[in-house]
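Every protein chain of the complex appears in place save one, which is left out.
What follows is subunit A.
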Amino acid sequence: MPSSNQLNRRTKWLLIGVAVGYLALILFIPATTLVYEAFHRGFMPFWEAVNTRFFQAAVSLTLITALICVPINTIFGLCAAWVIARNQFRGRALLMSIIDLPFSVSPVVAGLMLILLYGRIGWFGPLLESAGIRVIFALPGIVLATLFVTLPFVAREVIPVLEEMGSDQEEAARTLGAKDWQIFWRVTLPNIRWGLLYGVLLTNARAMGEFGAVAVVSGSIIGRTSTLPIFVEQVYKNYQTQGAFSAAVVLGLLAAVTLVVKDILEKRTHTI
């Protein structure tokens, strides 16, 4: 009979094995395959795939979309979080669920809603057409779809931090004569910065990576309205495996960069 100590050790290694195996299956092996497929014929094929006009158009469209959506939803998320965490009012729980709605609605449905509103036969379609504004199959549609799917992240991350912080430090600042904006910059923001930063990073990652909603409204015109994720799908469907994997690696790198930036910021401003 093995002693209980041995059993314990066996269980321990078994659990570690299961965890590592699971991570390998879901995370490590796919990521390695991606990098392998992109580089297994050397660096030059990768460089050529990356150096096409269409690919660069997709990267810049993705960056522009993120640059527009991240600040807007950061400000919205901060305001929403402040209203929800610092006030008690009727419909507070309802408002929280509404902000969470983009989590529960399928992105494809979100895209369809936009088409029903702004498409050629949509509610605002004729009006926009007469004004000469294109929303669907153009940048505004992509931005609207991205705004929709990234709406909850900042508010979701900041609300619990604001609640945990409590309002007494803000009250103390008020008794010391601080104006509202001084309280925000000097007291509230430093206290919620990690939650806020994490929310911004999640928003950014989703803004760059969103496929479903953007695919519906963008029209996927390669070189004009295809963002990186859509570009990956299109070239893959055209049997340009090298191009698809190269673009996917770049998309993955963008995500890695945001994580590294977060790490650096955390180390540099970490006070205690």
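Note that a residue touches a chain if its C-beta (ideal position, glycine included) is under 8 Å from a C-beta of that chain, and two chains touch if they have at least 3 such contacts; residues count from 1.
The working rule: contacts and distances are computed from a predicted model.
*Asks:* Not counting the visible chains, the remaining one has a UniProt entry; which protein name from "Cytochrome c-type protein", "DNA lesion error-prone repair protein ImuA", "Sulfate ABC transporter ATP-binding protein" or "succinate dehydrogenase" does it give?
*Replies:* In UniProt, the chain excluded from the picture bears the name "Sulfate ABC transporter ATP-binding protein".
*Asks:* Per the definition of touch given earlier, which of A:38, A:187 or A:214 contacts the omitted chain?
*Replies:* Checking each option in A:38, A:187 or A:214, the one touching the absent chain turns out to be A:187.
*Asks:* One chain isn't shown here. Among A:98, A:176 or A:261, which residue touches it?
*Replies:* From the options A:98, A:176 or A:261, the contact with the absent chain belongs to A:176.
*Asks:* In the whole complex, what residues of subunit A lie against the chain that is missing from view?
*Replies:* So the residues of subunit A touching the unseen chain are 168-169, 171-179, 182, 186-187, 190-191, 271-272.
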